[in-house]
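Omission of a single protein chain aside, the complex is shown with its protein chains in their original locations.
This part shows subunit A:
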Amino acid sequence: MEDSKSDKFSILLPTYNEKENLPIIVWLISKYMDECGYDFEIIIIDDGSPDGTLEVAQQLEKIYGKDKIVLRPREKKLGLGTAYVHGINHASGNFVIIMDADLSHHPKFIPEFISRGANLLTQILLRPGVSDLTGSFRLYKKDVLRKLVDSCISKGYVFQMEMIVRARQHGYSIGEVPISFVDRVYGESKLGGNEIVHFASGLLYLFATT
């Protein structure tokens, strides 16, 4: 991205019961993006959290402004893939960043992702493949993300893996940035037992069809 200053970055935050983490992550995103002078918006897609995450988001909207915090809540849990689609449809940026809202993905790495994007223009291909298939802290070009989400059929966490597989099938360039991942401080993880079964069957599906 040679001309980073005219780019706008839409940061998608799908949330469910993240009322303690949400203010901190919004504060951190705002801090790092403002420090580097990047134009951004944060799109919060709350799936009807019973703990009041939406009220927290509304407070943040008052503090940071409607152009910086875009609230697009949904009535109930409808899944990560559809949350991304919903978010992209309301995104006014040309780049989209997806990340976890539980502070395990630290916003300080976002400027690194963005400056790494400059190298993507010289077509750096990842030959052996990516080192982390299920990580969901990613920067996409908006139309690429839309196309990939449309071509994926998996659900849950396998969906993240399938996105990468499809990206490589379509010949898109993929770059990597090392990050530190601190286990979540507040709230509960949404990863459960049957996710493992899902993961295994999804992996087999990808193995046999791609």
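Here is the rule we go by: contacts are C-beta pairs under 8 Å (C-beta built on N, C-alpha and C of every residue); 3 or more make two chains touch, one makes a residue touch a chain; residues count from 1.
What we mean here is this: contacts and distances are computed from a predicted model.
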Hidden subunit of the complex - UniProt protein name among "Protein ECERIFERUM 26-like", "Dolichol-phosphate mannosyltransferase subunit 3", "Dynein axonemal assembly factor 4" or "Phospholipid/glycerol acyltransferase domain-containing protein": "Dolichol-phosphate mannosyltransferase subunit 3"
In subunit A, positions touching the absent partner: 19-20, 23-24, 27-28, 52, 59-60, 62-63, 103, 106, 119, 121-127, 131, 165, 168-171, 175-176, 180-182, 185-186, 207-208, 210
